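This is the structure I want to talk about, given as structure tokens.
All protein chains of the complex are present and in place, except for one that has been dropped.
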Amino acid sequence: MSLAYITPSERFKKYLPKDYVELIDFGPFGKTQEEAGPGNMGQFKELMEEHPMCSGCWMAYYIRLIFASLPCPEETVTIGTAGCGRLAISQAAVPFIYGNYGDQNAMASGLTRAFRLRFPDKTKDVITIAGDGGTMDIGFSMTMHSWIRGERFTTIMLDNEVYGNTGGQSSGMSPKGAVLKMAPMGKDFEKMPATDLAKAAGCVYIVRMSPTNIKAAAKVIRRAIFVAREVGPTFIHAYTSCNIEYSIPTEDVFADAIELGKGRFKFDEYMTDEAKIVIERVEGEEKAARKARKAAKVAEAVN
Amino acid sequence: MSAVQRPVLNKKQVEMNYLLHEAPREKHFITGAQAMSEAVKRANVDMAIAYPITPQSEVMHLVGDVFAQGHIKEYYRAEEELGTMSAIAGASRAGVRLFTATSGPGLIRGLEAIASWPGHRVPAVLGILTRVINAPLSIQPDNLEMAYMLYSGAVMLHAENQQDTFDFTLAAFAIAEKVDVYIPVAVATEGFFVTHAKGYVDMMSEDLVYKEFDPVASPVPAMDNETPPARIQRDAPVQKSNFMSYLIHSVWQQEIWDSNSRAMKYIYEYLGGPVEVLNPGSDIMLLASGCAAAQAREAHRYAQEEGLSVGLVKVKAIRPFPRTEIREALAAAKTVIVPEHNIVGWLCTEVKAAIPNGGIVHEGPRVFGGMTLPVELIMFEIYEALGIEHTIKL
Amino acid sequence: MTKIVEVGPAGYMPTSAPAMGVELAPEGSALLYGNTVTPEEAMRDAAIALLTRKNPTIFPGPQVLWDWKEDVAEKSAAILELASEIPNCKIIPMPDYRPKYPKIDVKAEINPNHPNLTILDNRIEACIFVGVHCHYANLTLRMVRAGTNCYTVALCAYMGHEEAMASIRDLHASDIAKFKEIVIEERNKLGIKWETTLPPENPSLPKEDNSTLSPADYGEYRSLIMTKKGEHITDSE
Partner (left out) sequence: MAENKKRERYNIRISGLGGQGVVTTAHILGATMDNAGKYASLVPFFGSEKRMAPVEAYVRASSDPIYEVGEVVYPDIILIYHSQVVTHGKSYTMPFYTGLKPNSLIIINTDFDVLTEDDMKVLNDLNATVVQFDATKLAKKIAGTELATNMAMMGMLLGLTKLVTTAHIEAAVRERFLGNSFVASGGTASLDSAIEKKFKKKEQLLTANMDVINQTFEMANSVDISGSELIVRFDV
């Protein structure tokens, strides 16, 4: 774990803007989940800062949640593509690569392999975060082939079931019948079976969900990253509504997310036996570490 | 993970100047595809990614063999060219030395990503083994695809033969990685005519390699979480706001073309300059690049044997375009003949625009669609230009 | 000396210095207004600019602001020593390269995507860029030349910058120390009285006070965004 590149040089510390100094002192770097997890995401400027998305954007919320859940933000690189999502992703203090249209999983393939050859003894996490269009339409072949090749990184699809950034066109992930731009008579084919495709292509950990439960969502993100480190490709298909194009009043965004969480985004978690072993081990270790810290705290209090 | 263990090789790392100019060389009789993969072997490449397309496939399968032999560290066959070129862009952010190659339609398919490499500051080396791109389908050599690369911002070298292919490819890595350049270098040569044909190549020992890639000596930080700044999106999408104008994008583009022009001094250093001129001051100057330069060289030889006032300008660097050098070389010419392997005559257009008296540039001869450019075709133009009677029947 | 690269503003869309024929100085030399000169000559002209123009400022970049490399401590110390010899010199850092949304704090930092905001707001007429990656330095220097009347000095660990009025290449801490000596010499020649003083600290805006916000400000999903330390989030379903 290297924090050197985010540690201010001693002499310049007082010449840096405060929020940069706070990155290390109060930011999520080098911290445990209890100290810096989603439960505390309000305290970090990096995750709090004004996002450039529409008011009430559920995607912006989920992206913040992703960053708050990272097991090791100081060793993580995110990759995105054109779409609303990258506007928020680029606000975080984690490196973000913005490539060409839909090529995030191809980029991640190169990046992950290059990291492994340059840093054989380090863990560097790579996550692609793209919309339904980038992941399942324009980037489809690159997404699928990165899974088929067994590339070890995490793919997160922010599914708002529409091309929000270009003004509300129908996507492969739009539900059948949805009347959207470029589907003026209603979309005439089914929503693409993303998680089935992921399973067929060899993803070893797959979750479909509507991230309304903060703890459950964080757990899934971490599981996906831990498994990708050791076993193979992992995929999270998350519902992140577009309240503008689907005309969801801001105050109803949460209710809509809960509603879809009961419907086509019903929680579904798949893992291979190999993935399961990793999850059980890592979560066991985390639990033990939590216990140990608690015990130490109690001991300290007693003393 | 592969069950087969690749051997660990111990090689001597040297500077590019030593490698190209001082290291003892031995003559080999090999194909252009072999020449390119032999250069990759000596370039200490970290990673190669490619999607097969004829005639490039010969090069990249040989590079795969070179990987299996332990000369490079990582290699895979990607899903298609856009995936390939994007993966190169991704790997490049981690700070490794990269190579890929493609041909004709593959280049066009990957062009969206390739055109973004310079702006992304991707110092990869791209082999272009030329091939017909237009319908109907054909696998034959025709370098029209190079015209589509001219405005990408990449440095472009055009190899005449197997020896050039070897030397240019090797030098390309050093040029691409200079801090004041740091953009991709494309090394083009004609498919089949060079890739699948054997020629003599003087090569240094494969125990010598170009010194390791240094991701710190870079005009942009590697995105490896080792180099500051932490808050980095290396290629921020530019959106105009009250606080930002499009000026950032325009100066960024200028920077890419400035970097391209800064490559010229290294083209002099490693390749002896962007042009080779034989018999300067002749009445007729043949000007050509790539295989057309080989045909022109042959025509030049015949013309010398016949005592004709014919000179040759071989253009090695297409980008940066050697405007000054070409002006100088053509200053005394009465006629310039530009043989080319494409229908549009992209080199001819550039040459016409580069000199003050563009009218002396003769259009062609051009062949395309995989046709050979017989020396007789060039001789025909020379005789016609000089008003000499001849017996050439085409 | 013909000044090829001059103090701006050069206008709406200036020709780049390389396109005007400026080439990077060879090893052992420096660039001054686009001409190859000795490093001392360039430093002397730069020193006079920093001593005579308004609001001299040093813009340190990520390579010297963060503690990632052996030579950072030595270089950052040398930069501060140099700053403390330039009367009323300020230090405004360039801590990273991403554009600042929604708004940059121009007193606290400079950014390569919109450097002129900081330079114009602070009326900076002479500045030094040091420790900025070459790509971003070139972009910044060109925009500064385009839109401001600021004299730019580039202190570069690599090959220098055509766009700067004065460019020093292959920079080591010892070169910064030498520059400092030249600044002192020129200051004395100009008869400027100055006691070695470190520049003022970063004047970042005070941290926003979120304590006055109420959960009601955050609508339906307030609990997800505004969790406070110690506040327990139960399942929201």
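Letters A, B and C mark the chains in the order given here, with residues in each chain numbered from 1 onward.
By our rule, contacts are C-beta pairs under 8 Å (C-beta built on N, C-alpha and C of every residue); 3 or more make two chains touch, one makes a residue touch a chain.
Computed from a predicted structure; not experimentally measured.
Colleague: Write out, one label after another, the shown chains that touch the chain missing from the document.
Modeller: Contacts of the omitted chain with visible chains: B.
Colleague: With the missing chain put back, one of B:158, B:178 or B:297 would touch it. Which one?
Modeller: Candidates B:158, B:178 or B:297; residue touching the omitted chain: B:297.
Colleague: With the missing chain put back, one of B:52, B:119, B:280 or B:374 would touch it. Which one?
Modeller: In the full complex, the listed residue that touches the missing chain is B:374.
Colleague: Out of B:15, B:306 or B:363, which residue would touch the omitted chain in the full complex?
Modeller: B:306
Colleague: What residues on chain B make contact with the chain left out of this view?
Modeller: The list for chain B reads 29-31, 33-34, 54-55, 58, 139, 160-161, 190, 192-194, 196-200, 291, 294-295, 297-298, 301-302, 305-306, 372-376, 379, 392.
Operating definition for what follows: only the chains that are shown with their structure count from here on.
Colleague: Between chain B and chain C, what is the separation of their C-alpha centroids in Å?
Modeller: 38
Colleague: Provide the list of chain C residues touching at least two other chains, using ranges where the numbers run on.
Modeller: 65-66, 68, 95, 98, 101-102
Colleague: Which parts of chain B, given as residue numbers and ranges, touch two or more other chains?
Modeller: Touching at least two other chains: 226-234, 236.
Colleague: For chain A, which residues are in contact with chain C within the complex?
Modeller: Its residues touching chain C are 4-12, 14-20, 38-43, 48, 50, 52, 56, 61, 64-65, 90-91, 212-215, 250-255, 258, 261.
Colleague: Flag every residue of chain B that touches chain C in the complex, lowest number first.
Modeller: Within the complex, chain B touches chain C at residues 121, 179-180, 182, 216-221, 226-234, 236, 238, 241, 243-245, 247-248, 250-252, 254-255, 257-258, 261-262, 265.
Colleague: Residue numbers of chain C touching chain B in their complex, please.
Modeller: The touching residues are 13, 16-19, 23-24, 62-63, 65-66, 68-69, 95-104, 112-114, 117, 133-136, 138-139, 142-143, 146-147, 158-159, 162.
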